[in-house]
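Missing here is one protein chain; the remaining ones are kept as they sit in the complex.
Let's turn to chain A:
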Amino acid sequence: MLQPACDTPPLPPVLLSFLALRSKPEEIQQQIVRETFHLVLKRDDNICNFLEGGSLIGGSDYKLIYRHYATLYFVFCVDSSESELGILDLIQVFVETLDKCFENVCELDLIFHMDKVHYILQEVVMGGMVLETNMNEIVAQIEAQNKLEKSEGGLSAAPARAVSAVKNINLPEIPRNINIGDINIKVPNLSQFV
């Protein structure tokens, strides 16, 4: 069983997915995120990537396993049925998949496309259990779904059409993209797991 979360330290979490704790109120979830943050953030890069479970995340059977990429932390909370090194590899697979799906993924991609990141995660982990570890398979499924979505016109297209008439009046376009220096995530080329 595992519960993933993905955080950027100075900002709100990019991605959160709770399983066992979903019935807890949002405040508790936020508290868990904050404390996880706190714990992970103060760790050097050259110390081990495991944190033993505190009572907040379910007790001693649980571990936090995380990986740090540039400004992003990917944290998974797993119980003893998962292999620690296996999960580290899984995070790697997940990040590489993100990299493929977003074409050179950066922090902002994740921040602005929380939904897409979720969909990708759902192809890797389902209901707290590892679903697929083969990156090519994951990417293929994601692309097939994206194609399907495109053929339906996408999510934001419909309302956009509805107001397109009004929008087309010539008014100075508000800059939609605020340039924040792209922080590229370096994905080390580790040997693929499977």
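Going forward, a residue touches a chain if its C-beta (ideal position, glycine included) is under 8 Å from a C-beta of that chain, and two chains touch if they have at least 3 such contacts; residues count from 1.
Just so it is clear, contacts and distances are computed from a predicted model.
Chemist: The hidden chain: which UniProt name fits, "AP-3 complex subunit delta-1", "Small ribosomal subunit protein bS18m", "Serine/threonine-protein phosphatase 2A 55 kDa regulatory subunit B" or "Replication factor A protein 2"?
Modeler: So, among "AP-3 complex subunit delta-1", "Small ribosomal subunit protein bS18m", "Serine/threonine-protein phosphatase 2A 55 kDa regulatory subunit B" or "Replication factor A protein 2", the name matching the hidden chain's UniProt entry is "AP-3 complex subunit delta-1".
Chemist: Any idea which of A:Leu51, A:Val78 or A:Met135 touches the chain not displayed?
Modeler: Selected residue, touching the omitted chain: A:Leu51.
Chemist: What residues on chain A make contact with the chain left out of this view?
Modeler: 1, 12-13, 15-19, 22-23, 25-27, 29-31, 35, 38-39, 44, 46-52, 54-56, 59-60, 81, 83-86, 88-89, 111-115, 118-119, 122, 126-134, 137, 141, 144-145, 148-149, 152-160, 162-163, 166-167, 169, 171, 176, 178, 193-194
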